[in-house]
Every structure is written in structure tokens, then in C-alpha cells.
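Complex shown without one protein chain; remaining protein chains in place.
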Amino acid sequence: MPPEEGMTPIVRNTTRLVSGFIVVFGTYIALTGHLGPGGGFAGGVILAAAGALVVLSFGRRVSSSLITEPTCHVADAAGAAGFLALAMLGYMVGGFFVNFLPVGRLHRLDSAGIIPLANLAILVKVGAGLVGAFLALSAFRPGRRSVLDDGTADGRDGRREI
Amino acid sequence: MSMAIYLLTFGLLIVGIYAVVAKKNVVKIIVGVLIIDYAVNLLLVLVGYRTGGQAPIQAADETAAQMATVAVDPLPQAMVLTSIVIGLALTALMVAMAIRLHEKYGTFDMDRIRQLRG
Partner (left out) sequence: MNALVPLFVAVPLGAAFVIVALAHAGGLKRLTGPLAVAAVVYNLVAAVIFLGVGDLSVFVGGWGGPGKTLGIEMVCDGLAKLLLVTINLVALVSIVYARGYMRRFTRVWLFEALFLLMTGAMNGVVLAGDLFNLFVFLEIAAIASYALVGFGCEAEELEAAFKYLVLGAVGSAFILLGVTVLYSLTGHLNMAKVAQLLPAAAGPATMLAAASLLGGLALKAAMVPFHAWLPDAHPSAPAPISAMLSGVLIKASGVYALARIVFNVLGPSHPYATILMVLGTLSMVVGVLLAIGQWDFKRLLAYHSISQMGYVVLALGAGAGVVAAGGERAIAALCIFGGLFHLFNHAAFKSLLFLSSGSIEQQAGTRLLKEMGGLSRRMPATSFCCRIGALSIAGVPPFNGFFSKLVIIVALMLSGHPVLAVVAVGVALMTLLSFVKVQRYALEGAPGARSAEATEAPASMVVAMASLAVVCLVAGLAMVLLRDHLFTPAGDALLRGFEGAKDLVTGAMP
């Protein structure tokens, strides 16, 4: 099956059932980063796994209505700009990146000031960035022409083993 | 036990350097760079290790001072997280360049990707 078409109905149905849960799990890991292991980057990688799963099982033609490279660029920039805006808002209380939300009691989800919000921004950025990288890399087609015109490019001279 | 682990980490570093220096396939060179990166990350985590220590997460019935006496050092873990992200960005860039190199040269062999001389 060519990559534009997608995979078999079994894979597609399983993805329909599972991908939502993967997104929720990634967001959970990101939001509880101040209480346990994880945080923004780990959550973003899980989110990107969901995105890659959708693109692979449904094929480029169907998934490109939802997940395209420009969307990923804009989401990436929005996440990063959100993180920087959070840091700049710290100037209201005295300096760059200073905490301005109440710290709260230990072990609660709404404790630790701006850290959950920062984790959320990183989640968006890393997820969008990795899905964008995946989309850009999956456009690979093996090179048939070559600037070395000595007729020995890979594919024509299959005996070379390096 | 402790010295052997550090020596193994340096051994991993040497394996990575060997792959970068001696291999001719572009993909193998990329894997070599990754191995070097992960070897240094591993050494960084090992530096913070405390024998018999626990994860640096404060349980509900502990104070911060009690946790500090039994936990492993959390600062190298934060550094390693940053370093892994840097390694990821480097990997993505390397793989993208390898793909483009194949589009232009038609091969992954470093001996033949030698237009620039002098």
C-alpha cells in the first residue's frame, strides 16, 4: 500500500479507539510534571506519537485535512511564544521568569506557581515540533540522479556493502 | 562495583568515537554521534547517584530535609533532561541532512561525498 493511502481497516479502527487516550495520557504526564516524573517534554513526545500514529494509519491524503506542516509550525511558534510570555509576565513581580501565581499547598495539582503552565506550553511546542519533523522527514524519496556522474550511485550498483 | 560502571561509560564513549572516525556510511556516523551523546548523559546521571538512594520526589509524610538525606541528586537529572532534548534536535537535523545528501549524491558513502577539496 502506498503511503498516501494508509493501512488496513484493522489498524485504522484501532487507531480511532486508541489515539484519543494517547493524547489524554500525554497531557496528564505534562500537567503533573511538578508532582512526579514527566513534565512538558515527555508529554510532548507522547503527543507526537499520537500524531504520528494518525498520519501513518490514515495516510497523507486523509490526515492532511487535520495535520499539516503549516499547522505544526504555527502551533510550535505559539507554544514557544507562550512560554516566553509567561517568563515576561514575571516582570510584574520583579524580574524575568519570577513566579507570580500562588504557590499553594504541597502535592496539589494547582500548586507550584507557573510551573504547570510552563509545562503546558512546552507540551504544545514539543508535540507540534516533533510531528512537524516527522512530516518533513517522511517526504523522503531515494535519490536517482547524483552530482557524482560516474554511474555508481546506490540502487544501480547493488553489490556495494558499506 | 562503582568504578566498573564509570569505566563502562567511558567505554561507551570510545565505541561512539570509533563509529564516527572509522565508519563510512553516513547513517552509521549518525549512530556514532548519538552513542557519544548518550554516553555523556549516562555519566552525568551516574555522577548524581547515591548508593541505596531513592527518587527525589517528596512523599506525603516526609519533610524536605528528610528527603534530602535519602534521595539521589536531582540536579544531574535536570541537566540530563536538557541534554536529551538537545540530542533530539541534533538527531533530527542530522537525519534530515542525511536524507538531503542522498537526494543530491545518490549514495550514503562518505568516501564518495567529497566534492569539497583543498
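The letters A and B name the chains in turn, as written, and every chain counts its residues from 1.
Everything that follows uses one rule, which is that a contact is a pair of C-beta atoms (placed from the backbone, for glycine too) under 8 Å apart; a residue touches a chain by one contact, two chains touch by 3 or more.
Treat the numbers as computed from the prediction; the structure is a model and nothing was measured.
Engineer: Among the chains you can see, which ones touch the chain that has been omitted?
Structural biologist: A, B
Engineer: Give the residue, chosen from A:11, A:35, A:52 or A:80, that touches the chain omitted from the document.
Structural biologist: Answer from the full complex: A:80 touches the omitted chain.
Engineer: Over the whole complex, note the residues of chain A touching the chain we left out.
Structural biologist: Interface with the chain not displayed, on the chain A side: 70, 73-74, 76-78, 80-81, 84, 87-88, 91, 94-99, 147.
Engineer: Touching the hidden chain in the full complex, which residues of chain B are there? Just list them.
Structural biologist: Listed in rising order, the touching residues are 13, 17, 20, 26, 29, 33, 36-37, 39-40, 43-44, 47, 75-76, 79, 82-83, 86, 89-90, 93-94, 97-98, 100-101, 104-105, 113-116, 118.
To be clear about the criterion, only the chains that are shown with their structure count from here on.
Engineer: At what distance in angstrom does the C-alpha mean of chain B lie from that of chain A?
Structural biologist: Centre-to-centre distance between chain A and chain B: 21 Å.
Engineer: In the complex formed with chain A, which residues of chain B make contact?
Structural biologist: Spelled out, the residues of chain B in touch with chain A are 24-25, 55, 57-58, 60, 81, 84-85, 92, 95-96, 99, 102-109, 112, 115.
Engineer: Considering only the defined contacts, which chain A positions touch chain B in the complex?
Structural biologist: Per the touch definition, chain A meets chain B at residues 35-37, 39, 41, 106-107, 133, 136-137, 140-148, 152-155, 160, 162.
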